[in-house]
Every structure is written in C-alpha cells, then in structure tokens.
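Would you mind keeping the following structure in view while I ask a few things?
This part shows chain A:
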Amino acid sequence: MTANIFLNGLQYLGYILIFPGFLFCFLCGMLLVGIDRKLVARMQKRVGPPILQPFYDFFKLCGKETIVPAAAERTTFLVAPIVGLAALVVIQLFIPIHGFTAFSGMADIVVILYLLLIPALAAILGAAASGSPYAGIGLSREMVTIIACELPLVLVLLAVAKTVGNALGTGLCFSMSEIAEYQLQNGSLITKFSMIPAAIAFAMVIPGETGSHPFDTAEAETEICEGMHAEYSGAPLAVFKLSHAVKVLTLTSLFVALFFGGIGTGIIAFDGVIVFALCVVATALFISFVHAVTARLKIEQVFKYYWTVVSGLALVSLVLAWYGM
Partner candidate 1 sequence: MNLANMTDYHHFPIYSVMVLFLGAFIIASTGSKPSKDPKNPAGFRAWIALCATALSLFFLGSLVKPVMLEGEIISYWMGSRAIAGGYAIGIAMEVDALSLFFALLIATAVFVSAIYSIRYMVHDECVPQYYVLYCMLAGGVLGLVLSGDIFNMFIMVEILTFAAVALTSFRTKVYGALEAAFKYLVVGCMGSTAILTGVIMLYAQYHTLNLAQLANLVPGTMNNATKLAFAFLYIGFSTKAFIVPFHPLAADAHGAAPASISVLISGVLTKSGIYGIIRLTYFLFQTMNLGSMQFMLVFIGSVSMFVCVTMALAQHDFKRLLAYHSISQIGYVLAAVGLSTSLGISAGLYHAMNHTLFKGLLFLAAGAVLHETGTTDLGKLGGLSKKMPHTTVLFLIGAFSISGVPPFNGFASKWMIYQATYQKAVESNNIGFLLVTIVALVTSTLTLASFVKVTQSVFFGQMPKEYENVKEVPFGMRLAMGILACLCIVTGLFPKTVTGVLTEPAAKAVANVGEYITAMGFKSNLPVPNVTFAQVGVWEPINWLLILCIALLALTIPAVAGKYDRVSEHGGPLGAAIEMVSGKNDQPTVDENGEVDTKYQLFYGGEKNVYSQVGGGDLFWGFKHNWRHYFDFMHNLHSGIVNDYALWAVVALALAIVYMMIVL
Partner candidate 2 sequence: MIQFNYVCAFFLIVLGFYTIVTKYNLVKTVIGMSIMDYGVNLLIISIGYTPGGTAPIFTKGELTQASYFVDPIPQALTLTSIVIGACVTAMSMSLVMRLHESYGTLDTREIRRLRG
C-alpha cells in the first residue's frame, strides 16, 4: 500500500491538496456556512450577510494580530488549531463521493468515528492551553457534548454496517467503499425503511457534533465569552473558524455518503456538484432551520436529549437491521 502511494504520488497529492482535500474543503465549507447564516437571517426576515461573509471573516482574522496570553502554554496554544484542521481534512479524504473515494482501504466506519474525535480534542487542548477559566468551562461542556453525540453515532454506524452486511452476506461490513458500492447497485440506503430512523438520528447528531446553534453550549458567546476560543485572536482563530466550516462539510457529506449514496451520475465532476447540492440541502434542513427555530439548551439538557431521544431512534433502526428487516 505504501509503495503505490509513492508511485502515483502526484495524483494522491492532487487528492490531498485540491479535490477532496484542502481547496474543496475550504471553498465548500465556507460556502456552506455562508448559506447557513444567510438562511437563518432570511428566516428571521433579515437581509443577512452576503454568502461570501465567511471568506471575509477568514481573511480579516488572518490580518489581525495574534496575542498569546502570558498564562497560556505557547506551543500547544498555537499548534492545536493547525492539527485539528489537518485531521479534519484527512477525514474528508476517506468519505466516498458517489463511489469515488480518494483513499479507500485505509480506514473503515469505526475508524472514521474515532478520527472525528481528533479535531474536537485539538480544540479542547487549545482551550486548555489558553488557561482561561471561560475556556475551562467551554472545554468541559464540549467534552460532555462529545460524550452525548458518541452513543447515537455509534448506534447509527453499527446499524448501517449490519444492514449492508446482511445484504452482502458477511453479516457485517465496516468498510466505507463497500457501503458505497452497495448503494450504487441497489439504491440509496434511505430507501430501506429500517434505515429511516437511523438517518433521522444521524441528522439530529449533525448540529450537536458541529456545535451549531441549539447545541453550541461550548462556544456560547453570551454566557462564557466564546467558550473555548475565548483567548484566541488573529490567525489561530481563523483556522478554528475554518475547521468549524470544514466540519459542517464533513458531517453533511458523511450523511450524504451513508444514506444518499445511490444518487448521482458516473462522472466525478457532476457527482461532486450533486453531492455538494445535497450537502447544502442537508445543512439547510438540519442546521439552519434548527438554528432559526430553537433557543440554546443547557448542557445537561443537551446530554439528556441525545442519550434518550436520538439514541432511541438509532436503537430502533439497529434492532430492525439486526432482525434483517
């Protein structure tokens, strides 16, 4: 495996830097967040910021001065956002876009579930390194949100693995590319009725995992002054905002890959556009709509909500998948 990576290195470098890698994530992630803020504004009868607002925010922050507080641990404080963003982009490489995966055969679903931990852990370490009490409260809430989102995510992924496994006859199948191929042949997983509760559960997990409005107790600007990013300014903060945007893209494209894999033509360019369109619809429905309608929850309500309502839905689909529906 390592050998042929060096062989067609240029192609892989292209994957990392351009298509499902940095450029794609940067542009599509920022666009998604722009569309999200615009939709929320429109739902409140406001004109709302231009779609390219996240780009302006990013470049403004790059121009700002970076202040490292005296109480902070300098290197961890500055390196944490970069590692978080890099890990997030690497996850995007493993997610199939209608059958085409940049690096298949390297990580299966459970590994992707755990790779999603690294960006969150990087943000937590950055917050811990800044030494601010607001950041301390923020990271404690972020950790509780991660625990809350972990259970439903696990149940959904096990249900998907079991359903595809039943069809392939091996009983369970963890690898993403096999799931993508299965959906190519017999249609998206959403069409199977045992998968509908799992899709809804995954949709409910997306706002929690990305920390968008009703579940953004970790970065509550009003209560704990931007929570984990309280002491960040300038370029590191720009990288954190960018990784938030890329996380929205990663989770929605994972949702599309898992449940809407069947939709799409063969040509890679069109598939990219179609998948991005589906991601926009997913963001609109699950993040913007929920943001405009709800108020921020207390952290123990977030935990209770995820471990009862959403996990129950995911459990329903797991049991259905288990008995071969």
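In the analysis below, a residue touches a chain if its C-beta (ideal position, glycine included) is under 8 Å from a C-beta of that chain, and two chains touch if they have at least 3 such contacts; residues count from 1.
How were these candidates chosen? In short, all candidates are chains of the complex that A comes from, given by their letters.
Just so we're clear, the structure is a prediction, and the values are computed from it rather than from any experiment.
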item: From 1 or 2, the one in contact with chain A within this complex; value: 1
item: Residues on chain A engaged by candidate 1 in the complex (per definition of touch); value: 1-2, 5, 12-13, 16-17, 21-22, 58-59, 62-71, 73-76, 78-79, 81-83, 85-87, 89-90, 93, 103, 105-108, 110-111, 114-115, 117-118, 121, 124-125, 128-134, 136-137, 139-141, 143-144, 146-148, 150-151, 154-155, 158, 161-162, 165, 170-175, 225, 230-231, 234-236, 238-239, 298-300, 302-304, 307, 318-319, 322
